[in-house]
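In what follows, a structure is listed as structure tokens, so that the remarks can point back to it.
Of the protein chains in this complex, all but one are displayed in their positions.
What follows is subunit A.
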Amino acid sequence: MDEILRILPPHIENEIRKIPDKDLIQLQEIRYRINRPLELIFDHKYECLTHVIPTAQDGQFLLNKLGDHSIYRLEDELREGYITIAGGHRVGLSGKVNTDQGAVKAIRHISSYNIRIAKEKIGVATSLVEQLYQNEDYQNTLIIGPPQTGKTTLLRDMARIMSQGDQNHPSKKVAIIDERSEIAGCIKGVPQHQVGMRTDVMDACPKAEGMMMMIRSMSPEILIVDEIGSEADVKAIMEAVYAGVTIISTVHGDSYEAIKKRPSLAKLFHQNVFKRLVVLERTSTPGAVQSLLDGDGQILQTKKRCVTYEVDRSSSPTLRYNVGRI
């Protein structure tokens, strides 16, 4: 949180500090619009601070802090529309756009800043990862969910767990293609989040190209990529699957049925690439899994007699057989 407070003008920083701690941990976004009240978005509600109105100077202050007083270094960021700061938090920008021959050159006169607080929930994917492990290897997995349901949080934790490994699940070489710098939150290529010891990150790289680059150069066992959608992405995923690399990915969508109908993804389902589908829902708390499906869209039963507890003799054998982990 200190990384965020550091970039805010002092009078706004004081207002944020007044928020009680129990609310502060639920804070997701600070929306900072010039000459309009400051808006705070929490997990379950939103709040407008009508007495805090950032001025144009405050906007300039924030931008200067974001770029270390050196706007010229933000050339790429101003074109992409977001800036990653220490701690992996991201600041989205909008305002007047300058174009050059139809392509966006930079955002000038920024009127809205959206400070998105990165939530690193260590251990959120632990139980899920176990379900993805079958036949001595992780299965190709697709996480489906609408925005803000914790897809990226889940993906990040999965990367960490898979590269770390434990006694039942050997550690793997993981490669992350982080096109929007959200999974690892890199600054100058160095991950700001815990993504695991054996994880390599290709930051701000176009997904399709990045996947091929990683396979060629870094010999990963697991390839993690965020938000697939285009034909090129699908083609690269097919290449990776044929190369024997496990794919973990996410896609925007409400349900398995809706995703299955998307023309660009049809090939993936036709070839039955994904053996595990994780569906998240907006109503649930971020990162909570709604349902886990297998490759045919059937709900996957929680495994009886979980391998972890095979030698555990603390409960009765009948109970252990039928209920599994207690």
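Just so it is clear, contacts are C-beta pairs under 8 Å (C-beta built on N, C-alpha and C of every residue); 3 or more make two chains touch, one makes a residue touch a chain; residues count from 1.
Convention: contacts and distances are computed from a predicted model.
As stated in its UniProt record, the chain not included in the shown complex is "Stage III sporulation protein AB", which appears among "Glycine cleavage system H protein", "Stage III sporulation protein AB", "Amino acid ABC transporter ATP-binding protein" or "aminomethyltransferase". Only one of the listed residues, A:S70, A:Q101, A:N135 or A:Q167, touches the absent chain: A:S70. Counting over the whole complex, subunit A has residues 9-10, 60-61, 64, 67-73, 75, 106 touching the chain that is not drawn.
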